[in-house]
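See structure below.
Here the complex is missing one protein chain, while the rest keep their positions.
Order of writing sets the chain letters: A and B. Residues in each chain are counted from 1.
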Amino acid sequence: MQDTVLVKGHQLSAIRGERILYRGVDVEVRGGEAILLRGSNGAGKTTLLRQLAGLSEPQFGSVVRTGDHHWIGHANGLKAHETPRAHLSHWARVWGSAARLDLVLERMTMVRPADVPSRMLSAGQKRRTALGRLLLVERPLWLLDEPFNALDTGGQALLSTMINEHRERGGAVISAMHGDIPIEASREVTL
Amino acid sequence: MSAAPLWQAFRSAAAEAWAGGAGALLPLGFFAGTCLLVPFSVGSKAATLSAIGPGILWLALALASLVTLERVFQADVQDGALDLWVQLDQSLSVIAAIKTLAHWCVSGLPLVLLTPIFAIMLQVPADDLVPAMLAYALGGVSFFMWGGVAAALAASVARGGLLIALLALPFYLPAIIFGALALNEGLGGTAILFLAASTLFSLGVAPAAMGAALRLAAD
Partner (left out) sequence: MISYLANPKRFMSMSSWAIPVGYGLGVLLFAWSLYRGLFVVPADAAQGGDIMRAMFIHVPSAWLCMGLYAALAVSSFVWFIWRHELADVAARAIAPIGAGYTALCLATGSIWGKPTWGTWWLWDDARMMSVLVLLFLFMGYIALRAAMENRQKAARAGAIVAMVGVVNVPIIRFSVDIWTSLHQGPSVLRADGPAMADVYLYPLLIGFLGQALIVAGLVMALMRAEIYRQRAQVLLTRRLQEA
(Lines give C-alpha, C1' and ligand atoms only; values in the text may rest on other atoms or scores of the structure.)
Protein backbone atom coordinates (compact mmCIF):
# COMPACT_ATOMS: atom_id res chain seq x y z
CA MET A 1 0.00 0.00 0.00
CA GLN A 2 3.01 2.22 0.58
CA ASP A 3 3.54 4.70 -2.26
CA THR A 4 0.27 4.06 -4.00
CA VAL A 5 -1.60 7.27 -4.72
CA LEU A 6 -4.72 7.26 -2.54
CA VAL A 7 -6.22 10.53 -3.63
CA LYS A 8 -5.29 13.01 -6.27
CA GLY A 9 -6.78 16.45 -6.61
CA HIS A 10 -5.96 18.18 -9.86
CA GLN A 11 -6.18 21.95 -10.33
CA LEU A 12 -8.89 22.31 -7.69
CA SER A 13 -10.65 25.62 -7.31
CA ALA A 14 -13.37 26.89 -5.04
CA ILE A 15 -15.65 29.87 -5.38
CA ARG A 16 -17.58 31.15 -2.40
CA GLY A 17 -20.30 33.48 -3.63
CA GLU A 18 -18.48 35.67 -6.15
CA ARG A 19 -15.11 35.27 -4.44
CA ILE A 20 -12.35 32.87 -5.40
CA LEU A 21 -11.18 30.99 -2.31
CA TYR A 22 -8.32 29.24 -4.06
CA ARG A 23 -7.49 28.02 -7.51
CA GLY A 24 -5.14 25.63 -9.19
CA VAL A 25 -4.45 23.55 -6.09
CA ASP A 26 -2.82 20.18 -6.76
CA VAL A 27 -2.85 17.60 -3.99
CA GLU A 28 -1.51 14.10 -4.21
CA VAL A 29 -1.40 11.78 -1.24
CA ARG A 30 0.41 8.45 -1.05
CA GLY A 31 0.26 5.73 1.54
CA GLY A 32 2.15 6.56 4.71
CA GLU A 33 1.93 10.30 4.26
CA ALA A 34 0.34 12.90 6.49
CA ILE A 35 -0.57 16.13 4.77
CA LEU A 36 -1.51 19.21 6.69
CA LEU A 37 -3.78 21.85 5.20
CA ARG A 38 -2.84 25.20 6.63
CA GLY A 39 -4.34 28.60 6.12
CA SER A 40 -6.06 31.39 7.95
CA ASN A 41 -9.74 31.23 8.85
CA GLY A 42 -11.85 31.35 5.73
CA ALA A 43 -9.01 30.34 3.42
CA GLY A 44 -10.91 27.26 2.30
CA LYS A 45 -9.31 24.39 4.23
CA THR A 46 -12.64 22.79 4.99
CA THR A 47 -13.83 23.33 1.42
CA LEU A 48 -10.74 21.65 -0.02
CA LEU A 49 -11.14 18.73 2.36
CA ARG A 50 -14.80 18.38 1.40
CA GLN A 51 -13.87 18.40 -2.26
CA LEU A 52 -11.33 15.65 -1.66
CA ALA A 53 -13.99 13.67 0.19
CA GLY A 54 -16.46 14.05 -2.67
CA LEU A 55 -18.88 16.05 -0.53
CA SER A 56 -18.52 19.22 -2.57
CA GLU A 57 -18.16 19.27 -6.29
CA PRO A 58 -15.24 21.45 -7.36
CA GLN A 59 -16.20 24.23 -9.80
CA PHE A 60 -13.03 23.44 -11.71
CA GLY A 61 -10.59 20.58 -11.48
CA SER A 62 -11.06 16.95 -10.58
CA VAL A 63 -10.61 14.52 -7.70
CA VAL A 64 -9.67 10.87 -8.11
CA ARG A 65 -9.76 8.56 -5.11
CA THR A 66 -8.46 5.03 -5.40
CA GLY A 67 -9.75 3.66 -2.10
CA ASP A 68 -12.20 4.15 0.72
CA HIS A 69 -11.80 6.96 3.20
CA HIS A 70 -12.91 8.02 6.65
CA TRP A 71 -14.37 11.45 7.24
CA ILE A 72 -14.24 13.40 10.49
CA GLY A 73 -15.84 16.78 9.94
CA HIS A 74 -16.47 19.83 12.07
CA ALA A 75 -19.76 18.35 13.18
CA ASN A 76 -19.35 14.99 14.83
CA GLY A 77 -22.32 13.29 13.21
CA LEU A 78 -23.84 12.32 16.54
CA LYS A 79 -27.56 12.62 17.14
CA ALA A 80 -28.59 14.33 20.37
CA HIS A 81 -30.38 11.22 21.61
CA GLU A 82 -27.65 8.81 20.50
CA THR A 83 -25.24 7.24 22.99
CA PRO A 84 -21.61 6.68 21.95
CA ARG A 85 -22.26 2.94 21.92
CA ALA A 86 -25.35 3.33 19.74
CA HIS A 87 -23.53 5.69 17.39
CA LEU A 88 -20.58 3.39 16.88
CA SER A 89 -22.71 0.26 16.59
CA HIS A 90 -24.93 2.03 14.04
CA TRP A 91 -22.05 2.93 11.74
CA ALA A 92 -20.36 -0.41 12.36
CA ARG A 93 -23.45 -2.10 10.95
CA VAL A 94 -23.78 0.34 8.05
CA TRP A 95 -20.16 -0.29 7.09
CA GLY A 96 -20.25 -4.01 7.78
CA SER A 97 -17.56 -3.73 10.46
CA ALA A 98 -16.42 -6.73 12.46
CA ALA A 99 -14.63 -4.60 15.06
CA ARG A 100 -15.42 -5.25 18.72
CA LEU A 101 -17.26 -2.24 20.07
CA ASP A 102 -16.11 -2.66 23.65
CA LEU A 103 -12.48 -2.55 22.49
CA VAL A 104 -13.10 0.57 20.42
CA LEU A 105 -14.81 2.27 23.34
CA GLU A 106 -11.98 1.26 25.63
CA ARG A 107 -9.36 2.58 23.23
CA MET A 108 -11.17 5.92 23.08
CA THR A 109 -11.57 5.82 26.90
CA MET A 110 -15.29 6.15 26.41
CA VAL A 111 -16.35 3.10 28.42
CA ARG A 112 -17.80 5.03 31.32
CA PRO A 113 -19.96 7.47 29.29
CA ALA A 114 -20.74 4.82 26.64
CA ASP A 115 -24.45 4.78 27.41
CA VAL A 116 -25.06 8.47 28.01
CA PRO A 117 -27.04 10.33 25.33
CA SER A 118 -24.69 12.63 23.46
CA ARG A 119 -26.54 15.79 24.41
CA MET A 120 -25.21 15.25 27.94
CA LEU A 121 -21.62 14.62 26.83
CA SER A 122 -18.85 17.20 26.74
CA ALA A 123 -17.49 18.44 23.42
CA GLY A 124 -14.33 16.36 23.93
CA GLN A 125 -16.31 13.20 24.62
CA LYS A 126 -18.38 13.72 21.49
CA ARG A 127 -15.21 14.18 19.48
CA ARG A 128 -13.71 10.99 20.94
CA THR A 129 -16.87 9.13 19.92
CA ALA A 130 -16.62 10.46 16.39
CA LEU A 131 -12.91 9.53 16.22
CA GLY A 132 -13.90 6.04 17.33
CA ARG A 133 -15.39 5.59 13.86
CA LEU A 134 -11.82 5.52 12.51
CA LEU A 135 -11.29 2.22 14.32
CA LEU A 136 -14.44 0.51 13.07
CA VAL A 137 -13.19 -0.37 9.62
CA GLU A 138 -9.73 -0.16 8.13
CA ARG A 139 -9.71 2.47 5.41
CA PRO A 140 -6.51 3.71 3.79
CA LEU A 141 -7.35 7.41 3.72
CA TRP A 142 -8.40 9.56 6.66
CA LEU A 143 -9.79 13.02 5.95
CA LEU A 144 -9.83 15.00 9.19
CA ASP A 145 -11.12 18.53 9.67
CA GLU A 146 -9.51 20.11 12.74
CA PRO A 147 -9.49 16.74 14.52
CA PHE A 148 -7.69 17.99 17.62
CA ASN A 149 -10.36 20.53 18.42
CA ALA A 150 -12.02 20.05 21.81
CA LEU A 151 -9.68 17.22 22.78
CA ASP A 152 -7.80 17.32 26.09
CA THR A 153 -4.08 16.44 26.25
CA GLY A 154 -4.88 12.78 26.73
CA GLY A 155 -7.16 12.83 23.72
CA GLN A 156 -4.60 14.65 21.60
CA ALA A 157 -1.93 12.10 22.48
CA LEU A 158 -4.35 9.30 21.68
CA LEU A 159 -5.22 10.73 18.27
CA SER A 160 -1.53 11.30 17.46
CA THR A 161 -0.83 7.66 18.27
CA MET A 162 -3.77 6.53 16.16
CA ILE A 163 -2.53 8.60 13.23
CA ASN A 164 1.01 7.25 13.58
CA GLU A 165 -0.21 3.65 13.72
CA HIS A 166 -2.40 4.27 10.71
CA ARG A 167 0.58 5.61 8.75
CA GLU A 168 2.74 2.67 9.76
CA ARG A 169 0.08 0.37 8.34
CA GLY A 170 0.47 2.26 5.08
CA GLY A 171 -2.49 4.57 5.48
CA ALA A 172 -2.50 8.29 4.80
CA VAL A 173 -4.00 11.30 6.54
CA ILE A 174 -5.04 14.67 5.23
CA SER A 175 -5.88 17.04 8.01
CA ALA A 176 -6.94 20.66 8.13
CA MET A 177 -5.33 22.27 11.14
CA HIS A 178 -4.46 25.56 12.71
CA GLY A 179 -2.26 26.30 15.69
CA ASP A 180 0.31 23.87 17.08
CA ILE A 181 0.73 20.55 15.31
CA PRO A 182 0.79 17.56 17.60
CA ILE A 183 1.74 15.23 14.75
CA GLU A 184 4.70 14.90 12.48
CA ALA A 185 3.64 15.94 9.01
CA SER A 186 5.23 14.79 5.81
CA ARG A 187 4.04 17.85 3.90
CA GLU A 188 2.07 21.02 4.31
CA VAL A 189 -0.29 22.61 1.83
CA THR A 190 -0.94 26.25 2.54
CA LEU A 191 -4.01 27.92 1.09
CA MET B 1 -25.47 -3.70 -2.43
CA SER B 2 -26.02 -5.00 1.02
CA ALA B 3 -29.25 -4.36 2.85
CA ALA B 4 -27.64 -3.49 6.19
CA PRO B 5 -27.17 0.23 5.49
CA LEU B 6 -30.78 0.52 4.34
CA TRP B 7 -32.08 -1.18 7.44
CA GLN B 8 -29.82 0.98 9.61
CA ALA B 9 -31.08 4.10 7.84
CA PHE B 10 -34.61 3.04 8.68
CA ARG B 11 -33.76 2.25 12.29
CA SER B 12 -31.85 5.42 12.98
CA ALA B 13 -34.49 7.63 11.37
CA ALA B 14 -37.25 5.90 13.31
CA ALA B 15 -35.26 6.24 16.54
CA GLU B 16 -34.68 9.89 15.84
CA ALA B 17 -38.35 10.47 15.13
CA TRP B 18 -39.26 8.85 18.44
CA ALA B 19 -36.58 10.61 20.41
CA GLY B 20 -36.51 14.15 19.12
CA GLY B 21 -38.40 16.10 21.74
CA ALA B 22 -41.63 14.06 21.83
CA GLY B 23 -41.25 13.89 18.06
CA ALA B 24 -43.83 11.20 17.47
CA LEU B 25 -46.38 12.74 19.80
CA LEU B 26 -46.08 16.16 18.25
CA PRO B 27 -47.91 15.39 15.00
CA LEU B 28 -50.49 13.37 16.91
CA GLY B 29 -51.17 16.32 19.16
CA PHE B 30 -51.31 18.63 16.19
CA PHE B 31 -53.70 16.29 14.37
CA ALA B 32 -55.93 15.96 17.41
CA GLY B 33 -55.87 19.69 18.05
CA THR B 34 -56.87 20.49 14.49
CA CYS B 35 -59.78 18.03 14.64
CA LEU B 36 -60.81 19.47 18.00
CA LEU B 37 -61.08 22.99 16.63
CA VAL B 38 -63.33 21.98 13.75
CA PRO B 39 -66.70 21.67 15.55
CA PHE B 40 -66.08 25.00 17.23
CA SER B 41 -65.30 26.75 13.97
CA VAL B 42 -68.00 25.26 11.73
CA GLY B 43 -70.69 24.38 14.24
CA SER B 44 -71.54 21.17 15.99
CA LYS B 45 -74.48 20.00 13.85
CA ALA B 46 -74.06 16.30 13.12
CA ALA B 47 -75.11 16.74 9.49
CA THR B 48 -72.52 19.45 8.85
CA LEU B 49 -69.79 17.51 10.57
CA SER B 50 -70.46 14.25 8.76
CA ALA B 51 -70.43 16.10 5.44
CA ILE B 52 -67.08 17.76 5.98
CA GLY B 53 -65.49 15.31 8.45
CA PRO B 54 -63.50 13.23 5.95
CA GLY B 55 -62.23 16.37 4.26
CA ILE B 56 -61.18 17.90 7.57
CA LEU B 57 -59.27 14.73 8.39
CA TRP B 58 -57.44 14.99 5.05
CA LEU B 59 -56.47 18.54 5.79
CA ALA B 60 -55.30 17.69 9.31
CA LEU B 61 -53.29 14.78 7.93
CA ALA B 62 -51.61 16.93 5.28
CA LEU B 63 -50.71 19.65 7.77
CA ALA B 64 -49.54 17.16 10.40
CA SER B 65 -47.14 15.63 7.88
CA LEU B 66 -45.58 19.05 7.35
CA VAL B 67 -45.02 19.49 11.08
CA THR B 68 -42.76 16.46 11.27
CA LEU B 69 -40.92 16.87 8.01
CA GLU B 70 -39.01 19.98 8.95
CA ARG B 71 -36.58 18.02 11.09
CA VAL B 72 -36.18 14.94 8.90
CA PHE B 73 -33.14 16.18 7.01
CA GLN B 74 -32.34 19.46 8.73
CA ALA B 75 -31.08 17.65 11.82
CA ASP B 76 -28.80 15.52 9.63
CA VAL B 77 -27.32 18.64 8.06
CA GLN B 78 -26.69 20.30 11.40
CA ASP B 79 -25.21 17.37 13.30
CA GLY B 80 -23.03 16.21 10.41
CA ALA B 81 -24.70 12.83 9.92
CA LEU B 82 -25.65 13.79 6.37
CA ASP B 83 -21.94 13.97 5.44
CA LEU B 84 -21.56 10.35 6.46
CA TRP B 85 -24.65 9.23 4.55
CA VAL B 86 -23.57 11.07 1.41
CA GLN B 87 -20.21 9.27 1.42
CA LEU B 88 -21.76 5.80 1.41
CA ASP B 89 -21.64 3.70 -1.73
CA GLN B 90 -25.37 3.23 -1.50
CA SER B 91 -27.64 5.48 -3.50
CA LEU B 92 -28.48 8.56 -1.50
CA SER B 93 -31.91 8.63 -3.11
CA VAL B 94 -32.78 5.22 -1.69
CA ILE B 95 -31.46 6.17 1.75
CA ALA B 96 -33.46 9.39 1.71
CA ALA B 97 -36.64 7.59 0.67
CA ILE B 98 -36.15 5.03 3.43
CA LYS B 99 -35.60 7.73 6.03
CA THR B 100 -38.75 9.47 4.88
CA LEU B 101 -40.74 6.25 5.03
CA ALA B 102 -39.36 5.61 8.53
CA HIS B 103 -40.73 8.99 9.58
CA TRP B 104 -44.05 8.06 8.00
CA CYS B 105 -44.10 4.83 10.02
CA VAL B 106 -43.44 6.70 13.26
CA SER B 107 -45.57 9.78 12.80
CA GLY B 108 -47.82 9.13 9.80
CA LEU B 109 -49.01 5.60 10.47
CA PRO B 110 -50.24 6.35 14.02
CA LEU B 111 -52.40 9.10 12.55
CA VAL B 112 -53.95 6.58 10.17
CA LEU B 113 -54.57 4.17 13.03
CA LEU B 114 -56.12 6.91 15.13
CA THR B 115 -58.32 8.07 12.28
CA PRO B 116 -61.35 5.97 13.36
CA ILE B 117 -61.50 7.76 16.71
CA PHE B 118 -61.46 11.21 15.20
CA ALA B 119 -63.69 10.10 12.32
CA ILE B 120 -66.34 8.95 14.76
CA MET B 121 -66.04 12.20 16.71
CA LEU B 122 -66.58 14.08 13.44
CA GLN B 123 -69.68 11.96 12.66
CA VAL B 124 -68.19 10.09 9.70
CA PRO B 125 -70.38 6.99 9.05
CA ALA B 126 -68.77 3.82 10.42
CA ASP B 127 -69.08 2.00 7.07
CA ASP B 128 -66.68 4.46 5.47
CA LEU B 129 -63.90 3.82 7.95
CA VAL B 130 -61.99 1.05 6.16
CA PRO B 131 -61.74 2.79 2.78
CA ALA B 132 -60.97 6.01 4.62
CA MET B 133 -58.07 4.45 6.49
CA LEU B 134 -56.69 2.87 3.34
CA ALA B 135 -56.95 6.18 1.52
CA TYR B 136 -55.29 8.05 4.39
CA ALA B 137 -52.45 5.53 4.43
CA LEU B 138 -51.84 5.83 0.68
CA GLY B 139 -52.24 9.59 0.69
CA GLY B 140 -49.99 9.93 3.73
CA VAL B 141 -47.13 8.19 1.92
CA SER B 142 -47.54 10.56 -0.99
CA PHE B 143 -47.59 13.57 1.39
CA PHE B 144 -44.42 12.39 3.08
CA MET B 145 -42.60 11.76 -0.19
CA TRP B 146 -43.33 15.20 -1.68
CA GLY B 147 -42.91 16.82 1.70
CA GLY B 148 -39.59 14.99 1.93
CA VAL B 149 -38.45 16.62 -1.32
CA ALA B 150 -39.37 20.02 0.05
CA ALA B 151 -37.68 19.21 3.37
CA ALA B 152 -34.51 18.10 1.61
CA LEU B 153 -34.48 21.31 -0.42
CA ALA B 154 -35.06 23.43 2.67
CA ALA B 155 -32.64 21.41 4.81
CA SER B 156 -29.78 23.86 4.48
CA VAL B 157 -32.01 26.87 5.13
CA ALA B 158 -32.44 28.12 8.67
CA ARG B 159 -36.14 28.34 9.55
CA GLY B 160 -37.17 26.28 6.57
CA GLY B 161 -40.57 25.25 7.97
CA LEU B 162 -42.76 27.69 6.09
CA LEU B 163 -40.69 27.18 2.96
CA ILE B 164 -41.41 23.46 3.15
CA ALA B 165 -45.13 24.16 3.31
CA LEU B 166 -45.03 26.54 0.35
CA LEU B 167 -43.00 24.12 -1.75
CA ALA B 168 -44.89 20.95 -0.87
CA LEU B 169 -48.55 21.96 -0.80
CA PRO B 170 -49.13 22.16 -4.58
CA PHE B 171 -47.85 18.59 -4.86
CA TYR B 172 -50.35 17.44 -2.25
CA LEU B 173 -53.23 18.27 -4.56
CA PRO B 174 -53.58 14.98 -6.50
CA ALA B 175 -53.53 12.87 -3.33
CA ILE B 176 -56.08 15.15 -1.66
CA ILE B 177 -58.38 15.12 -4.69
CA PHE B 178 -58.24 11.39 -5.38
CA GLY B 179 -58.34 10.64 -1.68
CA ALA B 180 -61.46 12.71 -1.11
CA LEU B 181 -63.11 11.10 -4.13
CA ALA B 182 -62.10 7.66 -2.88
CA LEU B 183 -63.96 8.34 0.35
CA ASN B 184 -67.13 9.05 -1.60
CA GLU B 185 -66.75 6.11 -3.95
CA GLY B 186 -65.48 3.51 -1.52
CA LEU B 187 -63.17 0.66 -2.42
CA GLY B 188 -65.00 -0.27 -5.62
CA GLY B 189 -64.39 3.02 -7.40
CA THR B 190 -61.58 4.17 -9.63
CA ALA B 191 -60.49 7.05 -7.39
CA ILE B 192 -58.69 4.75 -4.98
CA LEU B 193 -56.75 3.35 -7.94
CA PHE B 194 -55.80 6.84 -9.06
CA LEU B 195 -54.75 7.58 -5.49
CA ALA B 196 -52.58 4.47 -5.44
CA ALA B 197 -51.12 5.46 -8.81
CA SER B 198 -50.23 8.94 -7.62
CA THR B 199 -48.61 7.45 -4.51
CA LEU B 200 -46.58 5.08 -6.68
CA PHE B 201 -45.58 8.00 -8.86
CA SER B 202 -44.36 9.88 -5.80
CA LEU B 203 -42.37 6.82 -4.73
CA GLY B 204 -40.80 6.71 -8.16
CA VAL B 205 -39.96 10.37 -8.70
CA ALA B 206 -39.50 11.93 -5.26
CA PRO B 207 -36.47 9.87 -4.13
CA ALA B 208 -34.33 11.08 -7.05
CA ALA B 209 -35.18 14.68 -6.23
CA MET B 210 -34.49 14.08 -2.53
CA GLY B 211 -31.10 12.60 -3.35
CA ALA B 212 -30.14 15.57 -5.54
CA ALA B 213 -31.39 18.02 -2.92
CA LEU B 214 -29.45 16.31 -0.13
CA ARG B 215 -26.24 16.37 -2.14
CA LEU B 216 -26.84 20.07 -2.49
CA ALA B 217 -27.45 20.44 1.25
CA ALA B 218 -24.18 18.64 2.00
CA ASP B 219 -22.19 20.74 -0.46
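We adopt the following convention: a residue touches a chain if its C-beta (ideal position, glycine included) is under 8 Å from a C-beta of that chain, and two chains touch if they have at least 3 such contacts.
Everything numeric here is computed off the predicted structure, so don't read it as measured data.
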item: Contact partner of the left-out chain, one of B:Ala51, B:Ala75, B:Met133 or B:Ala212; value: B:Ala212
item: Identified contact with the non-displayed chain, of B:Ala15, B:Ala97 or B:Ala154; value: B:Ala154
item: Touch criterion as defined above, residue of B:Ala75, B:Val94, B:Met121 or B:Leu163 at the omitted chain; value: B:Leu163
item: Residues of subunit A (touch criterion as defined above) contacting the omitted chain; value: 15-19, 59
item: Where the missing chain touches subunit B, by residue; value: 149, 153-154, 156-157, 160, 163, 166-167, 169-171, 173-174, 177-178, 181, 191, 194, 198, 201, 205-206, 209, 212-213, 216, 219
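Quick note on the criterion: only the chains that are shown with their structure count from here on.
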item: Euclidean distance of C-alpha centroids - subunit A vs subunit B, Å; value: 36
item: Subunit B residues within the subunit A interface of the complex; value: 2, 4-5, 7-9, 11-12, 15-16, 19-20, 75, 78-81, 83-84, 86-88, 218-219
item: Subunit B partner contacts - residues on subunit A that touch it in the complex; value: 50, 53-57, 69, 71, 73-82, 90-91, 93-96
